[in-house]
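The structure is given below, and queries will be raised subsequently.
Apart from one protein chain that is not included, each protein chain of the complex appears where it belongs.
When the chains are written out, they are named A, B and C in that same order, and each has its own residue count from 1.
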Amino acid sequence: MADTPYSSTELLACVAARLLEDRKSVFVGTGLPMIAAMLAQRTHAPGLLIIFEAGGIGPQIPVLPISVGDSRTFHRAVAASSMHDVMSISQAGYLDYGFLGAAQIDPHGNINTTVIGEHDHPTVRLPGSGGANDVGSFCHRTVIIMRQDRRKFAAQLDFLTTPGHLDGPGARERAGLPANTGPHRVITQLGVYGFDDATMTMRLLAVHPGVTVEEVRANSSFPIPAAEPLAVSAAPTVEEQRILREIDPTGLLIKR
Amino acid sequence: MADTPYSSTELLACVAARLLEDRKSVFVGTGLPMIAAMLAQRTHAPGLLIIFEAGGIGPQIPVLPISVGDSRTFHRAVAASSMHDVMSISQAGYLDYGFLGAAQIDPHGNINTTVIGEHDHPTVRLPGSGGANDVGSFCHRTVIIMRQDRRKFAAQLDFLTTPGHLDGPGARERAGLPANTGPHRVITQLGVYGFDDATMTMRLLAVHPGVTVEEVRANSSFPIPAAEPLAVSAAPTVEEQRILREIDPTGLLIKR
Amino acid sequence: MEILQEGHGELIGWHDPDENREWVRAHKPRDLVDKRMGIAEAVARFMHDGDFIASGGFGHVRVGMAAIYEIIRQGRRGLVMAGKTAVHDADLLIAAGCVDRIEVAYSFGHELRGLSPASRRMVEGGHCQVVAEISNAGYQWRFLAAAMGVPFIPARNLLGTDTLKYSSAKVVADPWSGKPLCLLPACYPDVAIIHVTRCDMYGNAQIDGTLIEDFELARAARRLILTTEEIIPEAQIRAEPWRTAIPFFLVDAVTEVPFGSHPCQMPLRYYFDEDHIREWMRRSVTAEGADAYFQEYVFDAPDFEAYLQKIGGSTRLSYLQQVEALRG
Partner (left out) sequence: MEILQEGHGELIGWHDPDENREWVRAHKPRDLVDKRMGIAEAVARFMHDGDFIASGGFGHVRVGMAAIYEIIRQGRRGLVMAGKTAVHDADLLIAAGCVDRIEVAYSFGHELRGLSPASRRMVEGGHCQVVAEISNAGYQWRFLAAAMGVPFIPARNLLGTDTLKYSSAKVVADPWSGKPLCLLPACYPDVAIIHVTRCDMYGNAQIDGTLIEDFELARAARRLILTTEEIIPEAQIRAEPWRTAIPFFLVDAVTEVPFGSHPCQMPLRYYFDEDHIREWMRRSVTAEGADAYFQEYVFDAPDFEAYLQKIGGSTRLSYLQQVEALRG
């Protein structure tokens, strides 16, 4: 356990990094996922293969890239290829983990990053799928990292951009999506969620240090059952914090 | 006109070369087509773009390549790409001319290079389509170069490997092949053939020097109408012969 | 083919493959001709009001910004844009009123830097219409279908989502597995702008770094304007032909514009100009601010050279080179 203070983002990065297994591959988007993947590689998962959608494969990332197309994403990479190549190998099953962000999530882990309000008369227009729909369709396990509140944890999405478990068990396969894929974990500033096998809806697996189940529920507009016993996320270790500062020396993301 | 003797292959190469237009593209296979394209480029068609199926695009060919994958096919090329790329640009309409050979041809210009006899119990097993079906499907105009005799000019093919005009006008489009494509000319050791617009069957456009219409008909098992007036192919010029010797100094093909 | 489901997004840029073949046959150059021209001429000749356009690169990486500024300078109107991770380029073109319709994979955002104040305002205010939704891979494969000259590419994304409902894709049962499959229609932009590392005067181009979507986009576009960091001799291209990502016969115009991706990154050459991107994002919070930005950096700069002076000239540019080389 850490005896030093840490930011909420540092905790999220550590929790996300620890989910990644060594000798697996991960499809990485902009921001926190990059930090999490880099942290995992520098701790328990040195054999983690990092892949970026613009074509960077297996880079030795010198400093935190700003964009997934940034030259840092193919710095001393094993290949600097193309989106077609990377998306194809993802579709063909080479990608184990994928990270996603979300503006809204529903109990089945479906995600909205397109629009708040009506599509053709938006209240807030968001960027759209980007590679999210692809990552959420192709990767064996997706991990969603987001801030949670009652609006973001929505019983009903304004727009279903990226498939989670759709409307329940078997729904992804019925829709034609690759088998045995879908959201694996959701990580927020309050805790970590998994999915109940019988209903494919979110359940609380762990709260972060100092967070209560009541707080979690107060920040969701749908009911969230809690696992028993409920785990508590381990705080960032001194070593993890040291590496995070190495990865993001200016605190661009970590200090947010 | 030449006042020097010439081989039948030299004549075929010259006749084929003269069909190619400047500032057009040609998909080139092994052997005589390579010589014809190189000759055209060194005479009336310096702006001819030569493309090979293994990925060679616009090479400056130093000596006659033996294979369409040979490194000579991308020697000082503008691109050394892939079959996927070259076949895709062909399918997308970038290729004006394509050359084909044939073991058998029928009156509609359909071609067999697969088998003589029954497919599953072949009398003679031939190499199959190779890129021929692709060239014959995608290029705006295909030119077939072959030796003719009664067996090779067949009323009925043993196997239809590569589409000519199938069973007549509109048949290619009905089958789903790209519009406004198909055999343009057939060149043999005896003469040059085109296709009648109304029936899309072969008609004799020109005989080579010294060849009679009777000889042409004696070497076909289907009737061949002759254009009136019937042209006579110009013999290889001294200049053409000089260039042919430059292209194929050992006479590998030309002296056959 | 029984259609199990059909998106109702507008079908942008699709042509019958035979119709596009005729276009290619009539318009694309087969021979080596010198295509060098200024960016003003390239945009004037090859991009017309109402065209469906696509911009190469990805996000703020390797974007033909010199061409984007020129489109604004020439006041093109009614453009439809491929929102294929279109970021700074789309934001400016929408804010300037050049683009009023867009098919979106990713737009209206500057990735980590935040949402785009200008283009969001235009979309939320009804001045720019999102005519279809798609994903990044989906757009990529729409270009692949066009590059291959086939009407569609099958894929296993979009399925089960509203993204599909608002797309131009269709769902059918795969005739082998019987499973539902998404078909992505081919997409042929009227004009694409691609910024490359180097090319010869005919347009044979090399790209250092990832190709992103540009291999396929170059082959899908009906007209292709290349802007390049430098023009090199043809012999250099022919010495390593396997480095050619874009061969000349796809190309209609070649414009040499060093730093032509600024304020976006040019991999291995210069880094993002974060200050300038932030300046745009700050000033474009209001329509007036955006207009003032355009006045200063586009209309009051007769050409890209003048723009580069305004953003700080060689001092600023060599700083960006240093940062990119990890010496910054």
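Everything that follows uses one rule, which is that contacts are C-beta pairs under 8 Å (C-beta built on N, C-alpha and C of every residue); 3 or more make two chains touch, one makes a residue touch a chain.
None of the values given here were measured: they were computed from a predicted structure.
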Whole complex considered, the hidden chain contacts A, B, C
Which of C:Ile71, C:Leu164 or C:Leu183 touches the chain that is not shown? C:Leu183
Residue of B:Tyr6, B:Phe138 or B:Phe153 in touch with the missing chain, whole complex considered: B:Phe138
Answer key for A:Asp96, A:Asp149, A:Asp167 or A:Asp196 versus the chain not shown reads A:Asp96
Note that chain B touches the absent chain at residues 30-31, 53-56, 62-63, 66-71, 73-74, 80-84, 87, 90-91, 110, 114, 119-134, 137-138, 157, 159-163, 166, 171-172, 174-178, 252-253
Note that chain C touches the chain not displayed via residues 1-3, 11, 14, 16-18, 148-156, 170, 172-177, 179, 181, 183, 185, 207-211, 242
In the full complex, which bits of chain A touch the chain not displayed? Write them out. 22-25, 47-49, 56-60, 74, 76-81, 88-89, 91-94, 96, 138, 140, 178-180
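Note that only the chains that are shown with their structure count from here on.
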Report the topology of the inter-chain touch graph, choosing from line, ring, star, complete and other. line
What is the identifier of the chain with the smallest separation between its Cα mean and the overall Cα mean? C
Comparing centres built from CA atoms, which chain ends up most distant from chain B? A
Between which chains do we find the greatest number of C-beta pairs in contact? A-C
Inter-chain centre distance, chain A versus chain B - centres from mean C-alpha coordinates, in Å: 57
Give, as an integer number of Å, the spacing between the C-alpha centres of chain C and chain A. 28
Of all the residues in chain B, which ones touch at least 2 other chains? none
Residues touching two or more other chains, restricted to chain C: which are they? none
